[in-house]
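All protein chains but one are shown at their positions in the complex.
Letters A and B mark the chains in the order given here, with residues in each chain numbered from 1 onward.
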Amino acid sequence: MIIAEQKSLEEIRRVIAPYEKVLLLGCGTCVTVCGAGGEREVAFLHSALRVAQAKSHDGVHNFSECTVKRQCDFEFLDVLEDKVNEVDTVLSLSCGIGVQVVAERFPDIPVLPGVNTSFMGMAKEWGVWDERCAACGDCRLAETAGICPVTRCTKGILNGPCAGTKDGKCEANKDMDCAWILIYKRLERLQQLEKMRRYYPPRNFRVIPRPRRIVVRADVESGGDNG
Amino acid sequence: MANSLFEEKLNSNEFLVTTEIGPPKGADVSEMVHHIDLLKDKVDAINVTDHQSSVMRFPSLGGCLLVKECGGEPIYQVTCRDRNRLALQADLLMAYSRGVTNVLCLTGDSVDVGDHKEAKPVFDLDSVQLLRMARELEAGKDMGGNELKGAPQFCLGASVHPEADFIEPQLIKFEKKVTAGARFFQTQGIFDLESLKKFMQYASQFNVKILAGIIVLASARMAQYMNDNVPGIIISQAIIDELANVEKGKGLQKGIDIASRFIKTIKEENLCHGVHVMAVGREGIVPDILAAA
Partner (left out) sequence: MGNKVKDYKLSQTREASDGHSLIPPCQVACPLHMEIGKYVDLVAQGKVIEALQVIREGNPFPSICAYVCTHPCEDACRRGQVDKPISIRALKRFAVEFGGDRMIELEAETAQSEKVAVVGSGPAGLACAYYLRKLGYPVTIFEAYSELGGMLRVGIPRYRLPREVVDTEVQRLLHMGIEIKTNTRVISIDLLFDMGYKAIFITVGAHQSLRMGIEGEDSPGVIDGATFLREVNLGLKPSLGQKVAIVGGGNVAMDAARAAVRLGAGKVSILYRRSKAEMPASPEEIEQAMEEGVEAMFLVAPIKMKRGNGRLNVTCIKMELGEPDTGGRRRPVPIEDSEYDMEFDTLITAIGQAPQISEDFHLRLGRGSTIQVDPVTLTTNRAGVFAGGDAVTGPATVTEALASGRQAAFRIDDYLHHRYPLPEKEAKETLSGELGTETIEMIKKIERLEPPLLPPEARTKEFKPVELIYNWETAVDEARRCLRCGMGAEIIFQDKCATCLTCLRVCPYHVPYLDKWGAIQIPADQCQACGICVAECPAKAIILRKPYDRRHINEELEHTLKSAAQSKSKQLIIGFCCQYGLFGTGTLAGLWREGRAGIWIVPVLCVAKLEEEHILRAFEMGAEGVFIAGCGERCSRENTAFWVLQRVEVVKRVLSQIGLETERLETLNLRVADDDISESLDNFTERIGGLCLASVIKEEVKR
(Lines give C-alpha, C1' and ligand atoms only; values in the text may rest on other atoms or scores of the structure.)
Protein backbone atom coordinates (compact mmCIF):
# COMPACT_ATOMS: atom_id res chain seq x y z
CA MET A 1 0.00 0.00 0.00
CA ILE A 2 1.26 3.48 -0.87
CA ILE A 3 1.28 5.75 2.15
CA ALA A 4 0.96 9.48 1.77
CA GLU A 5 0.41 12.48 3.98
CA GLN A 6 -1.68 15.49 3.19
CA LYS A 7 0.34 18.63 2.60
CA SER A 8 -0.08 21.49 5.05
CA LEU A 9 -2.99 23.80 4.47
CA GLU A 10 -0.53 26.65 3.99
CA GLU A 11 1.26 24.89 1.18
CA ILE A 12 -1.97 23.87 -0.49
CA ARG A 13 -3.29 27.41 -0.28
CA ARG A 14 -0.07 28.71 -1.76
CA VAL A 15 -0.11 26.40 -4.76
CA ILE A 16 -3.78 27.01 -5.58
CA ALA A 17 -3.51 30.77 -5.08
CA PRO A 18 -3.34 31.68 -8.79
CA TYR A 19 -6.46 29.72 -9.70
CA GLU A 20 -10.09 30.58 -9.09
CA LYS A 21 -11.93 27.36 -9.72
CA VAL A 22 -10.31 24.39 -8.03
CA LEU A 23 -11.36 20.77 -8.26
CA LEU A 24 -10.32 18.78 -5.18
CA LEU A 25 -9.79 15.31 -6.56
CA GLY A 26 -9.66 12.36 -4.17
CA CYS A 27 -8.52 8.85 -4.88
CA GLY A 28 -10.43 5.85 -3.57
CA THR A 29 -7.57 3.42 -3.16
CA CYS A 30 -4.25 3.74 -1.29
CA VAL A 31 -4.64 7.32 -0.09
CA THR A 32 -8.14 6.53 1.13
CA VAL A 33 -6.78 3.68 3.20
CA CYS A 34 -4.03 5.80 4.74
CA GLY A 35 -6.38 8.70 5.37
CA ALA A 36 -4.61 11.20 3.15
CA GLY A 37 -6.87 11.71 0.17
CA GLY A 38 -10.09 9.71 0.28
CA GLU A 39 -13.58 11.11 0.12
CA ARG A 40 -13.57 12.01 3.79
CA GLU A 41 -10.27 13.88 3.54
CA VAL A 42 -11.39 15.67 0.40
CA ALA A 43 -14.50 16.87 2.21
CA PHE A 44 -12.49 17.92 5.24
CA LEU A 45 -9.94 19.77 3.13
CA HIS A 46 -12.78 21.43 1.29
CA SER A 47 -14.19 22.66 4.62
CA ALA A 48 -10.79 23.76 5.86
CA LEU A 49 -10.11 25.74 2.68
CA ARG A 50 -13.46 27.44 2.95
CA VAL A 51 -12.85 28.38 6.58
CA ALA A 52 -9.40 29.68 5.67
CA GLN A 53 -10.93 31.71 2.90
CA ALA A 54 -13.64 33.11 5.15
CA LYS A 55 -11.04 34.04 7.71
CA SER A 56 -8.73 35.81 5.30
CA HIS A 57 -11.55 37.55 3.40
CA ASP A 58 -9.90 36.77 0.10
CA GLY A 59 -12.79 34.76 -1.21
CA VAL A 60 -11.49 34.16 -4.66
CA HIS A 61 -11.66 30.40 -4.89
CA ASN A 62 -14.56 28.35 -5.99
CA PHE A 63 -14.13 24.75 -4.88
CA SER A 64 -15.66 21.57 -6.10
CA GLU A 65 -14.86 18.04 -5.00
CA CYS A 66 -14.87 14.58 -6.46
CA THR A 67 -13.32 11.24 -5.61
CA VAL A 68 -12.60 8.55 -8.18
CA LYS A 69 -11.83 4.94 -7.49
CA ARG A 70 -8.22 5.23 -8.69
CA GLN A 71 -6.32 8.05 -10.26
CA CYS A 72 -3.49 5.90 -11.55
CA ASP A 73 -5.38 4.62 -14.58
CA PHE A 74 -6.79 6.72 -17.39
CA GLU A 75 -10.02 4.75 -17.54
CA PHE A 76 -11.09 5.92 -14.07
CA LEU A 77 -10.58 9.54 -15.11
CA ASP A 78 -12.92 9.60 -18.07
CA VAL A 79 -15.86 10.56 -15.86
CA LEU A 80 -14.00 13.74 -14.91
CA GLU A 81 -13.98 15.20 -18.43
CA ASP A 82 -16.82 17.69 -17.80
CA LYS A 83 -15.78 18.59 -14.30
CA VAL A 84 -12.19 19.26 -15.27
CA ASN A 85 -13.21 21.44 -18.18
CA GLU A 86 -15.07 23.72 -15.78
CA VAL A 87 -12.15 24.41 -13.44
CA ASP A 88 -8.84 26.25 -13.60
CA THR A 89 -6.83 23.63 -11.78
CA VAL A 90 -7.06 20.19 -10.25
CA LEU A 91 -5.64 19.59 -6.80
CA SER A 92 -5.03 15.87 -6.77
CA LEU A 93 -4.97 14.17 -3.39
CA SER A 94 -3.60 11.03 -4.94
CA CYS A 95 -0.07 9.71 -4.69
CA GLY A 96 2.52 11.10 -7.10
CA ILE A 97 1.47 8.51 -9.62
CA GLY A 98 -2.11 9.71 -9.69
CA VAL A 99 -1.09 13.34 -9.99
CA GLN A 100 0.95 12.51 -13.09
CA VAL A 101 -1.68 10.29 -14.66
CA VAL A 102 -4.28 13.04 -14.22
CA ALA A 103 -1.87 15.55 -15.71
CA GLU A 104 -1.23 13.27 -18.64
CA ARG A 105 -4.92 12.65 -19.17
CA PHE A 106 -5.83 16.36 -19.07
CA PRO A 107 -2.93 18.12 -20.79
CA ASP A 108 -4.55 21.58 -20.76
CA ILE A 109 -5.23 21.87 -17.04
CA PRO A 110 -2.57 22.43 -14.36
CA VAL A 111 -2.57 19.52 -11.90
CA LEU A 112 -1.22 20.16 -8.41
CA PRO A 113 -0.24 17.65 -5.73
CA GLY A 114 -2.18 17.82 -2.45
CA VAL A 115 -0.28 15.12 -0.63
CA ASN A 116 3.29 14.07 -0.12
CA THR A 117 3.72 10.50 -1.25
CA SER A 118 5.77 9.01 1.52
CA PHE A 119 6.44 5.33 1.25
CA MET A 120 5.13 1.83 0.82
CA GLY A 121 3.99 0.36 4.05
CA MET A 122 1.39 -1.11 6.31
CA ALA A 123 -0.92 -0.03 9.11
CA LYS A 124 0.76 -0.81 12.40
CA GLU A 125 -2.52 -0.01 14.13
CA TRP A 126 -5.24 2.56 13.61
CA GLY A 127 -3.62 5.82 12.48
CA VAL A 128 -0.03 4.50 12.54
CA TRP A 129 1.74 3.63 9.31
CA ASP A 130 5.10 1.93 8.98
CA GLU A 131 7.34 1.71 5.94
CA ARG A 132 8.13 -1.80 4.89
CA CYS A 133 9.52 -1.78 1.35
CA ALA A 134 11.91 0.59 -0.38
CA ALA A 135 11.29 -0.82 -3.85
CA CYS A 136 15.07 -1.33 -4.13
CA GLY A 137 14.60 -3.73 -7.00
CA ASP A 138 16.96 -6.29 -5.45
CA CYS A 139 15.01 -8.12 -2.77
CA ARG A 140 17.13 -9.65 0.00
CA LEU A 141 14.30 -10.76 2.28
CA ALA A 142 15.18 -14.43 1.85
CA GLU A 143 18.46 -13.82 3.69
CA THR A 144 17.10 -11.51 6.33
CA ALA A 145 14.26 -13.58 7.74
CA GLY A 146 11.60 -11.58 5.94
CA ILE A 147 12.65 -8.31 7.58
CA CYS A 148 14.03 -5.70 5.20
CA PRO A 149 17.25 -4.03 6.41
CA VAL A 150 17.28 -1.75 3.39
CA THR A 151 13.98 -0.21 4.50
CA ARG A 152 13.91 -0.68 8.21
CA CYS A 153 17.53 0.02 9.12
CA THR A 154 18.05 3.76 8.99
CA LYS A 155 21.44 3.13 7.34
CA GLY A 156 20.25 0.29 5.15
CA ILE A 157 23.35 -1.72 5.97
CA LEU A 158 23.61 -5.36 5.04
CA ASN A 159 26.11 -7.03 7.35
CA GLY A 160 24.64 -6.67 10.80
CA PRO A 161 23.78 -3.96 13.31
CA CYS A 162 25.85 -0.86 13.88
CA ALA A 163 26.95 -0.08 17.41
CA GLY A 164 24.19 2.47 17.88
CA THR A 165 21.47 -0.03 18.72
CA LYS A 166 20.26 0.09 22.28
CA ASP A 167 17.31 -1.69 23.93
CA GLY A 168 16.55 -3.15 20.53
CA LYS A 169 15.90 0.34 19.18
CA CYS A 170 17.59 2.46 16.53
CA GLU A 171 20.07 5.22 17.30
CA ALA A 172 18.20 7.51 14.96
CA ASN A 173 14.85 7.10 16.67
CA LYS A 174 14.30 5.49 20.03
CA ASP A 175 10.73 4.53 19.04
CA MET A 176 11.95 2.58 16.04
CA ASP A 177 12.98 -1.06 16.27
CA CYS A 178 16.54 -1.89 15.20
CA ALA A 179 15.97 -3.97 12.07
CA TRP A 180 19.10 -6.00 12.69
CA ILE A 181 18.07 -6.99 16.18
CA LEU A 182 14.73 -8.12 14.73
CA ILE A 183 16.53 -10.01 11.98
CA TYR A 184 18.89 -11.68 14.45
CA LYS A 185 16.04 -12.77 16.72
CA ARG A 186 13.99 -14.13 13.88
CA LEU A 187 16.91 -15.94 12.25
CA GLU A 188 17.70 -17.45 15.63
CA ARG A 189 14.09 -18.57 15.96
CA LEU A 190 14.24 -20.07 12.46
CA GLN A 191 17.62 -21.63 13.26
CA GLN A 192 19.18 -19.84 10.29
CA LEU A 193 21.79 -17.68 12.01
CA GLU A 194 24.36 -18.80 9.45
CA LYS A 195 22.61 -16.40 7.07
CA MET A 196 23.74 -13.55 9.26
CA ARG A 197 27.33 -14.77 9.43
CA ARG A 198 27.58 -14.63 5.65
CA TYR A 199 29.23 -11.63 4.00
CA TYR A 200 26.92 -9.55 1.84
CA PRO A 201 28.63 -7.44 -0.82
CA PRO A 202 27.55 -3.86 -1.50
CA ARG A 203 24.12 -3.42 -3.00
CA ASN A 204 23.64 -3.31 -6.72
CA PHE A 205 22.12 0.09 -7.39
CA ARG A 206 22.16 -0.54 -11.06
CA VAL A 207 18.82 -2.33 -10.81
CA ILE A 208 17.13 0.99 -10.18
CA PRO A 209 17.93 3.29 -13.07
CA ARG A 210 15.02 5.68 -13.11
CA PRO A 211 12.39 5.62 -14.36
CA ARG A 212 11.80 1.93 -14.19
CA ARG A 213 9.36 -0.08 -16.20
CA ILE A 214 8.20 -3.64 -15.82
CA VAL A 215 6.73 -5.49 -18.74
CA VAL A 216 4.97 -8.75 -18.12
CA ARG A 217 3.49 -9.03 -21.56
CA ALA A 218 5.21 -11.52 -23.78
CA ASP A 219 4.94 -9.57 -27.03
CA VAL A 220 6.55 -6.29 -26.00
CA GLU A 221 10.21 -5.77 -25.39
CA SER A 222 11.42 -4.04 -22.28
CA GLY A 223 12.95 -0.56 -22.45
CA GLY A 224 12.31 1.91 -25.22
CA ASP A 225 9.79 4.69 -24.82
CA ASN A 226 9.65 5.41 -21.12
CA GLY A 227 8.01 8.78 -21.45
CA MET B 1 56.23 -6.14 7.45
CA ALA B 2 54.50 -3.04 8.60
CA ASN B 3 52.75 -0.29 6.71
CA SER B 4 53.08 2.24 9.52
CA LEU B 5 54.75 2.99 12.80
CA PHE B 6 51.53 2.11 14.52
CA GLU B 7 51.38 -1.22 12.78
CA GLU B 8 54.90 -1.95 13.92
CA LYS B 9 53.77 -1.40 17.47
CA LEU B 10 50.75 -3.62 16.82
CA ASN B 11 53.13 -6.36 15.85
CA SER B 12 55.09 -5.95 19.09
CA ASN B 13 53.66 -6.89 22.46
CA GLU B 14 53.70 -3.33 23.67
CA PHE B 15 50.71 -1.94 25.60
CA LEU B 16 49.20 0.53 23.14
CA VAL B 17 47.73 3.90 23.88
CA THR B 18 45.76 5.86 21.32
CA THR B 19 43.58 8.89 21.66
CA GLU B 20 41.42 10.93 19.39
CA ILE B 21 40.96 14.49 18.26
CA GLY B 22 37.83 16.01 16.80
CA PRO B 23 38.60 18.52 14.03
CA PRO B 24 37.15 22.02 14.46
CA LYS B 25 33.94 23.34 13.02
CA GLY B 26 35.63 25.90 10.81
CA ALA B 27 38.90 26.55 9.08
CA ASP B 28 40.86 27.64 12.15
CA VAL B 29 42.95 24.61 13.09
CA SER B 30 45.19 26.30 15.65
CA GLU B 31 43.60 24.66 18.68
CA MET B 32 43.75 21.31 16.96
CA VAL B 33 47.41 21.77 16.20
CA HIS B 34 47.93 22.67 19.86
CA HIS B 35 46.27 19.44 20.92
CA ILE B 36 48.30 17.41 18.43
CA ASP B 37 51.49 18.89 19.85
CA LEU B 38 50.32 18.15 23.35
CA LEU B 39 49.51 14.51 22.60
CA LYS B 40 51.72 13.29 19.76
CA ASP B 41 54.56 12.07 21.98
CA LYS B 42 52.42 10.68 24.76
CA VAL B 43 50.40 8.24 22.65
CA ASP B 44 51.11 5.67 19.97
CA ALA B 45 48.59 7.15 17.53
CA ILE B 46 45.95 9.83 17.25
CA ASN B 47 42.53 9.13 15.71
CA VAL B 48 40.94 11.96 13.77
CA THR B 49 37.16 11.67 13.83
CA ASP B 50 35.00 11.87 10.72
CA HIS B 51 32.10 14.26 11.39
CA GLN B 52 31.58 12.65 14.75
CA SER B 53 27.89 12.30 15.70
CA SER B 54 27.14 13.44 12.14
CA VAL B 55 28.07 17.00 13.02
CA MET B 56 29.75 18.66 10.02
CA ARG B 57 33.40 19.58 10.71
CA PHE B 58 36.83 19.96 9.18
CA PRO B 59 37.53 16.67 7.37
CA SER B 60 39.20 13.76 9.09
CA LEU B 61 41.71 13.25 6.27
CA GLY B 62 42.69 16.94 6.54
CA GLY B 63 43.11 16.42 10.30
CA CYS B 64 45.29 13.37 9.65
CA LEU B 65 47.54 15.42 7.39
CA LEU B 66 47.90 17.97 10.20
CA VAL B 67 48.89 15.20 12.59
CA LYS B 68 51.47 14.07 10.07
CA GLU B 69 52.78 17.60 9.62
CA CYS B 70 53.18 17.91 13.37
CA GLY B 71 55.11 14.67 13.47
CA GLY B 72 52.41 12.52 14.98
CA GLU B 73 50.98 9.14 13.92
CA PRO B 74 47.41 9.53 12.65
CA ILE B 75 44.60 6.99 12.46
CA TYR B 76 42.23 8.02 9.71
CA GLN B 77 38.58 7.43 10.69
CA VAL B 78 36.45 6.77 7.61
CA THR B 79 32.67 6.51 7.71
CA CYS B 80 30.22 5.49 4.99
CA ARG B 81 27.62 8.08 5.87
CA ASP B 82 28.65 10.83 3.45
CA ARG B 83 30.39 9.25 0.50
CA ASN B 84 29.52 6.60 -1.99
CA ARG B 85 31.98 3.94 -3.06
CA LEU B 86 33.67 6.19 -5.63
CA ALA B 87 34.48 8.92 -3.11
CA LEU B 88 35.54 6.45 -0.43
CA GLN B 89 38.00 4.73 -2.75
CA ALA B 90 39.39 8.03 -3.93
CA ASP B 91 39.87 9.28 -0.37
CA LEU B 92 41.72 6.12 0.60
CA LEU B 93 44.04 6.49 -2.38
CA MET B 94 44.68 10.10 -1.38
CA ALA B 95 45.34 9.11 2.25
CA TYR B 96 47.86 6.46 1.25
CA SER B 97 49.62 8.80 -1.12
CA ARG B 98 50.13 11.28 1.79
CA GLY B 99 51.37 8.62 4.17
CA VAL B 100 48.14 8.23 6.09
CA THR B 101 47.90 4.46 6.25
CA ASN B 102 46.17 3.66 9.54
CA VAL B 103 42.48 3.52 8.65
CA LEU B 104 39.64 2.90 11.06
CA CYS B 105 36.68 1.68 9.02
CA LEU B 106 33.31 2.67 10.46
CA THR B 107 29.71 2.65 9.25
CA GLY B 108 29.13 6.10 10.69
CA ASP B 109 26.40 7.62 12.85
CA SER B 110 22.92 8.20 11.53
CA VAL B 111 22.34 11.57 9.92
CA ASP B 112 19.36 12.06 12.27
CA VAL B 113 21.61 12.53 15.33
CA GLY B 114 23.69 15.29 13.76
CA ASP B 115 23.34 18.91 12.75
CA HIS B 116 22.38 18.35 9.11
CA LYS B 117 19.31 16.22 9.58
CA GLU B 118 17.99 16.89 6.10
CA ALA B 119 21.13 15.57 4.39
CA LYS B 120 20.91 12.48 2.26
CA PRO B 121 22.28 9.50 4.17
CA VAL B 122 24.56 7.66 1.77
CA PHE B 123 25.62 4.36 3.35
CA ASP B 124 26.47 2.95 -0.04
CA LEU B 125 28.78 0.61 1.89
CA ASP B 126 28.83 -0.57 5.47
CA SER B 127 31.89 -1.00 7.68
CA VAL B 128 32.47 -4.63 6.64
CA GLN B 129 32.20 -3.76 2.97
CA LEU B 130 34.51 -0.77 3.51
CA LEU B 131 37.18 -3.05 5.02
CA ARG B 132 36.84 -5.42 2.07
CA MET B 133 37.06 -2.55 -0.36
CA ALA B 134 40.33 -1.35 1.27
CA ARG B 135 41.71 -4.87 0.97
CA GLU B 136 40.76 -4.94 -2.71
CA LEU B 137 42.58 -1.67 -3.25
CA GLU B 138 45.63 -3.19 -1.56
CA ALA B 139 45.33 -6.04 -4.05
CA GLY B 140 45.50 -3.52 -6.87
CA LYS B 141 41.86 -3.57 -7.94
CA ASP B 142 39.04 -1.08 -7.43
CA MET B 143 35.50 -2.18 -6.63
CA GLY B 144 34.61 -2.29 -10.29
CA GLY B 145 37.40 -4.83 -10.79
CA ASN B 146 39.62 -2.37 -12.65
CA GLU B 147 43.41 -2.42 -12.32
CA LEU B 148 44.94 0.34 -10.21
CA LYS B 149 48.08 2.11 -11.17
CA GLY B 150 49.87 1.79 -7.89
CA ALA B 151 48.16 -0.09 -5.07
CA PRO B 152 47.93 1.40 -1.57
CA GLN B 153 48.77 -0.45 1.64
CA PHE B 154 46.94 0.13 4.89
CA CYS B 155 46.82 -0.85 8.49
CA LEU B 156 43.07 -1.46 8.85
CA GLY B 157 41.09 -1.19 12.01
CA ALA B 158 37.45 -1.28 13.05
CA SER B 159 35.30 -0.80 16.09
CA VAL B 160 33.43 -3.22 18.30
CA HIS B 161 30.92 -2.76 21.10
CA PRO B 162 31.64 -5.20 23.96
CA GLU B 163 29.05 -3.58 26.22
CA ALA B 164 26.16 -3.70 23.76
CA ASP B 165 22.98 -4.70 25.57
CA PHE B 166 22.38 -7.40 22.98
CA ILE B 167 25.82 -8.73 22.25
CA GLU B 168 25.37 -11.73 19.97
CA PRO B 169 24.73 -9.88 16.71
CA GLN B 170 27.62 -7.53 17.55
CA LEU B 171 29.97 -10.50 17.85
CA ILE B 172 28.80 -11.88 14.51
CA LYS B 173 29.65 -8.55 12.97
CA PHE B 174 32.99 -8.45 14.81
CA GLU B 175 33.94 -11.76 13.22
CA LYS B 176 32.93 -10.47 9.81
CA LYS B 177 35.21 -7.49 10.34
CA VAL B 178 38.07 -9.77 11.35
CA THR B 179 37.52 -11.85 8.24
CA ALA B 180 37.34 -8.67 6.15
CA GLY B 181 40.83 -7.69 7.28
CA ALA B 182 40.69 -5.56 10.42
CA ARG B 183 44.03 -5.78 12.27
CA PHE B 184 43.03 -3.80 15.31
CA PHE B 185 39.84 -2.83 17.09
CA GLN B 186 39.12 0.21 19.14
CA THR B 187 36.11 -0.55 21.27
CA GLN B 188 33.20 1.70 22.15
CA GLY B 189 33.46 3.18 25.63
CA ILE B 190 34.09 0.61 28.36
CA PHE B 191 32.43 1.36 31.69
CA ASP B 192 32.46 -2.11 33.21
CA LEU B 193 35.70 -4.10 33.17
CA GLU B 194 33.82 -7.36 33.66
CA SER B 195 32.26 -7.04 30.24
CA LEU B 196 35.67 -6.29 28.76
CA LYS B 197 37.07 -9.43 30.38
CA LYS B 198 34.21 -11.47 29.04
CA PHE B 199 34.64 -10.03 25.59
CA MET B 200 38.39 -10.71 25.62
CA GLN B 201 37.83 -14.36 26.56
CA TYR B 202 35.96 -14.61 23.30
CA ALA B 203 38.08 -12.25 21.16
CA SER B 204 41.46 -13.69 22.10
CA GLN B 205 40.93 -16.54 19.66
CA PHE B 206 41.36 -14.07 16.80
CA ASN B 207 44.69 -12.62 15.71
CA VAL B 208 43.72 -9.00 16.27
CA LYS B 209 44.61 -6.32 18.79
CA ILE B 210 41.90 -4.90 21.02
CA LEU B 211 42.20 -1.37 22.40
CA ALA B 212 39.63 -0.66 25.10
CA GLY B 213 37.79 2.59 24.61
CA ILE B 214 38.01 4.90 27.61
CA ILE B 215 35.65 7.85 27.66
CA VAL B 216 36.39 10.62 30.10
CA LEU B 217 33.23 11.85 31.76
CA ALA B 218 33.03 15.27 33.38
CA SER B 219 29.82 14.89 35.40
CA ALA B 220 26.91 12.62 36.13
CA ARG B 221 24.76 14.86 33.97
CA MET B 222 27.08 14.48 31.01
CA ALA B 223 27.10 10.73 31.57
CA GLN B 224 23.31 10.64 31.59
CA TYR B 225 23.13 12.83 28.52
CA MET B 226 25.56 10.64 26.59
CA ASN B 227 23.68 7.57 27.69
CA ASP B 228 20.47 9.00 26.27
CA ASN B 229 21.76 10.69 23.15
CA VAL B 230 25.08 9.43 21.86
CA PRO B 231 24.91 6.31 19.74
CA GLY B 232 26.81 3.34 21.07
CA ILE B 233 27.24 4.63 24.61
CA ILE B 234 26.00 2.59 27.54
CA ILE B 235 27.32 3.96 30.82
CA SER B 236 26.78 1.77 33.87
CA GLN B 237 24.79 3.10 36.79
CA ALA B 238 27.77 2.50 39.11
CA ILE B 239 29.87 5.03 37.20
CA ILE B 240 27.04 7.58 37.11
CA ASP B 241 26.59 7.17 40.86
CA GLU B 242 30.30 7.60 41.46
CA LEU B 243 30.27 10.85 39.51
CA ALA B 244 27.14 12.05 41.24
CA ASN B 245 28.65 11.61 44.68
CA VAL B 246 31.39 14.22 44.38
CA GLU B 247 31.34 17.87 45.35
CA LYS B 248 30.35 20.43 42.80
CA GLY B 249 33.19 21.39 40.48
CA LYS B 250 35.10 18.20 41.18
CA GLY B 251 33.30 16.16 38.55
CA LEU B 252 35.98 16.37 35.89
CA GLN B 253 38.67 15.38 38.34
CA LYS B 254 36.56 12.39 39.31
CA GLY B 255 36.16 11.54 35.63
CA ILE B 256 39.92 11.70 35.17
CA ASP B 257 40.38 9.49 38.24
CA ILE B 258 37.96 6.90 36.91
CA ALA B 259 39.60 6.88 33.47
CA SER B 260 43.10 6.48 34.88
CA ARG B 261 41.92 3.79 37.27
CA PHE B 262 40.48 1.86 34.32
CA ILE B 263 43.63 2.25 32.26
CA LYS B 264 45.79 1.21 35.19
CA THR B 265 43.74 -1.89 35.84
CA ILE B 266 43.63 -2.86 32.18
CA LYS B 267 47.38 -2.46 31.95
CA GLU B 268 48.23 -4.20 35.22
CA GLU B 269 45.85 -7.08 34.73
CA ASN B 270 46.75 -7.27 31.05
CA LEU B 271 43.08 -7.34 30.13
CA CYS B 272 43.61 -6.34 26.52
CA HIS B 273 46.23 -4.95 24.20
CA GLY B 274 45.85 -1.28 24.86
CA VAL B 275 43.51 1.63 25.41
CA HIS B 276 41.93 4.28 23.26
CA VAL B 277 41.24 7.41 25.28
CA MET B 278 38.35 9.58 24.18
CA ALA B 279 38.20 12.92 25.94
CA VAL B 280 35.31 14.22 23.82
CA GLY B 281 36.24 17.83 23.29
CA ARG B 282 38.69 17.96 26.23
CA GLU B 283 41.72 16.67 24.44
CA GLY B 284 43.90 18.76 26.77
CA ILE B 285 43.33 16.51 29.76
CA VAL B 286 44.52 13.32 28.09
CA PRO B 287 48.16 13.76 29.25
CA ASP B 288 46.91 14.09 32.86
CA ILE B 289 45.00 10.86 32.54
CA LEU B 290 47.92 9.03 31.07
CA ALA B 291 50.20 10.44 33.73
CA ALA B 292 47.88 9.28 36.48
CA ALA B 293 47.54 5.81 35.00
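Assume a contact is a pair of C-beta atoms (placed from the backbone, for glycine too) under 8 Å apart; a residue touches a chain by one contact, two chains touch by 3 or more.
Not measured: the values here are computed from a predicted model.
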Give me the visible chains that the unshown chain touches, in label order.
A
Which residue of A:G35, A:G98 or A:G164 touches the chain not shown here
A:G35
Out of A:A17, A:V51 or A:V79, which touches the unshown chain?
A:V51
Extract the touching residues of chain A with respect to the undisplayed chain.
8-10, 28-29, 32-35, 38-41, 43-44, 47-48, 50-52, 54-56, 67, 69, 123, 125-126
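Keep in mind that, in the parts below, only the chains that are shown with their structure count from here on.
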From the C-alpha centre of chain A to that of chain B, how far is it in Å?
39
Chain A - residues contacting chain B, complex
154-168, 170-173, 180-181, 184, 193, 196-197, 199-203, 205
The chain B residues in contact with chain A across the complex are 80-81, 85, 107-113, 121, 123-129, 132-133, 143, 159-161, 164-166, 168-170, 172-173, 175-176, 179-180, 188, 231-232, 234
